[in-house]
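Just dropping this structure here.
Heads up, one of the protein chains got dropped from this complex, but the rest are sitting where they should.
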Amino acid sequence: MAEFLSLNDAVKTYLKSGDTAAFEGFTHLIPHAAAHEVIRQGIDELTVVRMTPDLIYDQLVGMGLVKRMIFSYAGNPGVGLLRRVRDAIENGWPRSLEIEEHSHAALANAYEAGAAGLPCAVFRGYLGTDLPKVNSNIKNITCPFSGEQLAAVPSIKPDVTFIHALRADRKGNVLLEGIVGVQKEAVLAAKHAIVTVEEVVGELDTPINACILPHWTVSAICTVPGGAHPSYTQGYYARDNKTYIDWDPIAADREAFQSWMHDHVLTQGPEVFAERVKGLEVAL
Amino acid sequence: MAEFLSLNDAVKTYLKSGDTAAFEGFTHLIPHAAAHEVIRQGIDELTVVRMTPDLIYDQLVGMGLVKRMIFSYAGNPGVGLLRRVRDAIENGWPRSLEIEEHSHAALANAYEAGAAGLPCAVFRGYLGTDLPKVNSNIKNITCPFSGEQLAAVPSIKPDVTFIHALRADRKGNVLLEGIVGVQKEAVLAAKHAIVTVEEVVGELDTPINACILPHWTVSAICTVPGGAHPSYTQGYYARDNKTYIDWDPIAADREAFQSWMHDHVLTQGPEVFAERVKGLEVAL
Amino acid sequence: MSELSFTPDEMMAIAASRALTNTDVCFVGIGPPSAACNIARLTHAPDITLIYESGTIGTAPDVLPLSIGDGELCDTALTTVPVTEMFRYWLQGGKITVGFLGAAQIDRFANINTTVIGEYDNPAVRLPGGGGAPEIASSSQQIYITMKQSKRGFVEKLDFLTSFGHGEGGDHRARLGIPTNGPTLLITDLAIWRPDPVTKEMTVVSLHAGTTKERVQQTVSWDVRFSDDLQETPVPTEEELSVLRALKARTAAAHAGKRLETA
Partner (left out) sequence: MSELSFTPDEMMAIAASRALTNTDVCFVGIGPPSAACNIARLTHAPDITLIYESGTIGTAPDVLPLSIGDGELCDTALTTVPVTEMFRYWLQGGKITVGFLGAAQIDRFANINTTVIGEYDNPAVRLPGGGGAPEIASSSQQIYITMKQSKRGFVEKLDFLTSFGHGEGGDHRARLGIPTNGPTLLITDLAIWRPDPVTKEMTVVSLHAGTTKERVQQTVSWDVRFSDDLQETPVPTEEELSVLRALKARTAAAHAGKRLETA
């Protein structure tokens, strides 16, 4: 049952040290504000799951909060590598990082299987690749009709899933629109889901087949305008591509990174995100 | 690549005696006009697949065109039994009927697996039931991580799938809306898809995440206003519940059935459907 | 209106509606379950979530649907999802608190047959089959069953086991790896039944007004167990009856012929 909470309270209530957390968003609707709140609260020893662990996982890893990362593409899309993640994997700074590496197809299927209440996902994948040699969570299963060998991976069932959405109504029903990624699956697969939204409205007033999370699938809703920045929210503001490009030199240097985190995350609150999307608003 | 054809030509071009055909539509958007055209052309020895084989399969079976029926619920929803299907199974009239019986969950998963290019579907099902005893296409598969026994059924890959949709644009992109059922899956799983639509428009002008079949996933589009009657088309006309209720006594009697089929199907064409939905139009 | 001016069917629907709460997420079948769920929504449980297997989530129909996919369900729903998603995420994913089933045959452990009367390969009556029921029975957190009592329906041994209830009783569900509770409530035109906590045999816990133990036994093929603490089902209230009758009247009018919908 959705409760309307401050982001601070929602994170404090639901996320514990040692939990498995998914912050999902496929380029669109990445829950930056929620990740920053987790960093401020210093919740550590996390296992984090995400298909495309871009800036927010670079930041969580760089701050030493992550024990294990389950992922399929660790890059800054269109810009390059994730330098904090690299530093953790290559040099163990600020701590060593366990990784469980998959393909996108595998993780998308693993979220789907989690939402579907299944213990594993079955798909055609990893054919001829080296990934099964380095990941014991990639196995085979044989089709009992055709004899074909298919791939199987464990389903993903996070303790807490964080997503950002367009808006909620007063009952707590949540609307996703545009590039919806794997967020619905990540929410339905999780024990608890925390959703930041641009706004709360009286009526969602949506198309008949809209992607809606009913209020009883969500634990907490937090109003954080701009909460996806520098990612974007369909119909609200555009992706701040320049910020993604500017991240690269900051992340390349340990001190520059720490200084940036101090100034832009540790000493700030969720309310700064509204300011960050000024000038990026989408004309309707 | 979608071609705009008459329904007569589309059926003639793509459906052959002995084919496996799916006529899908979950209460909504049932392709009655297409099934009637198949009956008129007398294409026989068919294997027909459908979760809810209601009136049109009663008619196809009653006319002796069906060799084998794969299904999960053979009833006239809210009214009762399918009397022509019963007569075929119980008495072999007008010919014997092979059946492959599943649950809804199994067939929905089997269509999904067909669309996903997999040889089988894996789900949690049939626990404790007698269906696996009478259907050798229900097997088990073991999760390699948890050891749980899951159910597996072969995926469905029809030679031809028939569906009815709201409308197409001039390129042949097709819109489904409302209760979309398993139609997208049934189309993507098929070698060929024939789609009847209420109308062809310049622009679909749809919501951003609308259920659209791109033109290159469809073989033929046929404009048949009212083509779902007595089923319905969201935003065009309502379900003709009275006709479903009235079907029961017609189907109960072999001669009444044959006479009805002569008068309402064999001697008619697809153009009669527009007339049948008069008075059922939905006010927008 | 006198206290007893209601039919057994009305009592059955109203008794079933009372078992539902505001926080339930119900997977609704057609017929009596649909009436019960919508009476609950229109009386004491306005925030109940009703889901029909056609994919409609959070429906609030003004008339009872004839099928599980009438336009009314979609028009009034919070959203409508594909049928594959309905069975994978919402049912199998464990989101359903109450699955509502009917039956052609039921046994003392609330196993259900909706497939055939007679032999499967040579049936006396070919029934519609399982539809969604086999997995509703295993994946819903609990199952409520509504059906009228008769010796033909309440049988010693099912002709075919379509949907698993408590199997042979006891921990049979657990032994098959089914983690859900199964049938926790059976509401008929005569009584309310619940499973014995240990044996799981369905036990009459409440008789509807005007019914006797003897009348119950006459409509059941096995020796019926009655609770030591047998109750009498409260009669329908004026509100319950008037809501049910208005709903039925609207429904009958809507299904009687062609009508111009005002969506």
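Observations on the structure shown:
Letters A, B and C mark the chains as written, and numbering starts fresh at 1 in each.
We adopt the following convention: contacts are C-beta pairs under 8 Å (C-beta built on N, C-alpha and C of every residue); 3 or more make two chains touch, one makes a residue touch a chain.
Because the structure is predicted, anything quoted here is derived from the model rather than measured.
Hidden chain, full complex: it touches shown chains A, B. Touching the missing chain, out of A:T20, A:T47, A:S103 or A:S155, is residue A:S103. Touching the missing chain, out of B:I141, B:L188 or B:V277, is residue B:L188. Only one of A:R68, A:R86 or A:K139 touches the absent chain when the whole complex is considered: A:R86. Counting the whole complex, the residues of subunit A in touch with the unshown chain are 26-28, 51-52, 71-75, 77-79, 81-82, 85-86, 89-90, 101-105, 108-109, 111-112, 123-131, 134, 148-149, 178-182, 184-185, 211, 232, 234-235, 238-242, 244-245, 279-284. Taking the complete complex into account, residues 1, 112, 115-118, 171, 173, 184-185, 188, 206, 208-212, 214, 216-217 of subunit B touch the chain not shown.
Note that in this section only the chains that are shown with their structure count from here on.
Least step count on the touch graph, subunit B to subunit C: 1. For the pair subunit B and subunit C, the distance between mean C-alpha positions equals 28 Å.
Computed centre separation for the pair subunit A/subunit B is 39 angstrom, with centres defined by C-alpha atoms. Contact with two or more other chains is made by residues 116-118, 208-211 of subunit A. Those residues of subunit C in touch with two or more other chains are numbered 74, 80, 88, 92, 139.
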